[in-house]
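For reference, the structure is listed below as structure tokens.
For this view, one protein chain was removed and the others were kept in their places.
Up next is chain A:
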Amino acid sequence: MPYHKFKCSECIPEREKHAVVKGPGEDITSALPLGYLNTIPGSISERGCAYCGAKHVIGTPMKDVIHMSHGPVGCTYDTWQTKRYISDNDNFQLKYTYATDMKEKHIIFGAEKLLKQNIIEAFKAFPSIKRMTLYQTCASALIGDDINAIAAEVMEEMPEVDIFVCNSPGFGGPSQSGGHHKINIAWINQKVGNVEPKITSDYVINYVGEYNIQGDQEVMVDYFKKMGIQVLSTFTGNGSYDDLRSMHRAHLNVLECARSAEYICNELKVRYGTPRLDIDGFGFEPMSASLRKVGLFFGIEDRAQAIIDEETAKWKPELEWYKERLKGKKVCLWPGGSKLWHWAHVIHDEMGLEVVSVYTKFGHQGDMEKGISRCEEGTLAIDDPNELEGLEAMEMLKPDIIFTGKRPGEVAKKIRVPYLNAHAYHNGPWKGYEGWVRFARDIYNAIYSPIHQLSLVDISKEEIPTETKFLTQKMISDMNLSEEVTSSKDLREYTGKYDIISELRGKTYPDFPAQKKLSAV
């Protein structure tokens, strides 16, 4: 597995060990790119900061909370309305953001008084909200404001409110990942164990590392509820602040994104002995295996199997329709962290896609280990990619589609490669069985977009075909497919609605009477 040298990075030798190509028969013991090291200044890396890792990625999906940043206004403005983590309380956390608006005089004389006024004002503006998370920024960290002390003071004066403090300034660590770690640890240190929950089931879990992008959490919780499992809390998508204070009472921590949230699971194991079970909601097989594992843990495999059977029967023919049409298409799988290993093998196995490259902006070597071992031969793996390397890789690999963020997606568009938003999704949710079909549908629509294909034509140089006045995705995708496939009665296109989440809210579930005495475990 030789290191891959980018031409554009020959002048920065530090980059040499950040990219590898998986060779024949090789595994991660042959070579592994370096990871989670300081960024090279001026390289136009894709990384964000530790503040955004804490506040924007993990803190803000909590739905019933005032999310306040102690600093100048930019940090909070810039991380506001740039994600699609929805909630079932009318998206309070998406709509409102709060900054203490630190000015020059506060930098000189301190801003603790300003912070306290801010907290009181915010609770007054939203009298129904009694919970707050407070985030340090570069400015408030450097002047040394004691945010914890102010929070404690307010909580003493206003006993009805509760405030969480996260000290994760933007400069803390090579990327947003530093912030993930800090907020995980801060939450368990400050808040877990503070609230005693009402236990209503024999089977109680925390669902961890799940951010409810376009409703993923609600899809997954629907399965858990069908199995009679009580989801005590979700860390943090669509999660409730007080539920997350009672995490210590779960029987099991079911972990989705290990990159951003394994820290709290590991701590819950150490401090409360709660086991950690890693699951994966992306893809039919991983989804089924995950439900089976959870079922097995509680001895309710039959309930898991019932869901697996029903969902697979319903959605498999639709997934297969897309698989037939996506086979062999080349993908650059360029997400932020964990999706490179959540998706790499499954999109290959279940959709027939060829992953020609994986990258991670803020992942660690562990993420690359998992990602590379799940990739096919010849895959180019890049750690902390930068603008020019991304372009060089796309020119070299000529992918049919790229899964990445909004801005690099615009770059891909310009070199005529369609993109799907790996962080926020196009038309999600993408978790669960139906979600996975939606993902396949989005990939299909992107690759076979008639408009996108027109961008490949140079009307000044080529003869323009005059017969074709329009094309449909199907006319393009089915051109070379066999009759057997195109006229198959066993396969069908996606049949679901635009919004599949609203109807999950307020749904009723079968009653599984609790067997054991329901009290604190």
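Rule of thumb we're sticking to: a residue touches a chain if its C-beta (ideal position, glycine included) is under 8 Å from a C-beta of that chain, and two chains touch if they have at least 3 such contacts; residues count from 1.
Please note the rule applied: contacts and distances are computed from a predicted model.
Entry comment: the absent subunit's protein name, as recorded by UniProt, is "Fe-only nitrogenase, beta subunit", drawn from "Fe-only nitrogenase, beta subunit", "Prokaryotic ubiquitin-like protein Pup", "Potassium-transporting ATPase ATP-binding subunit" or "Phosphate transport system permease protein PstA". Of the candidate positions A:28, A:49, A:291 or A:381, contact with the unshown chain belongs to A:49. Of the listed positions A:21, A:34, A:73 or A:277, the one in contact with the omitted chain in the full complex is A:73. Residue-wise, the contact with the chain that is not shown comes from A:97, picked out of A:97, A:206, A:379 or A:477.
Within the full complex, the residue among A:39, A:148 or A:190 touching the omitted chain is A:39. Counting over the whole complex, chain A has residues 8-9, 11-12, 38-52, 68, 71-82, 94-104, 106-107, 114, 117-118, 121-122, 125, 137-139, 141-143, 169-176, 387-388, 391, 405-408, 410-411, 413-416, 455-458, 461 touching the chain that is not drawn.
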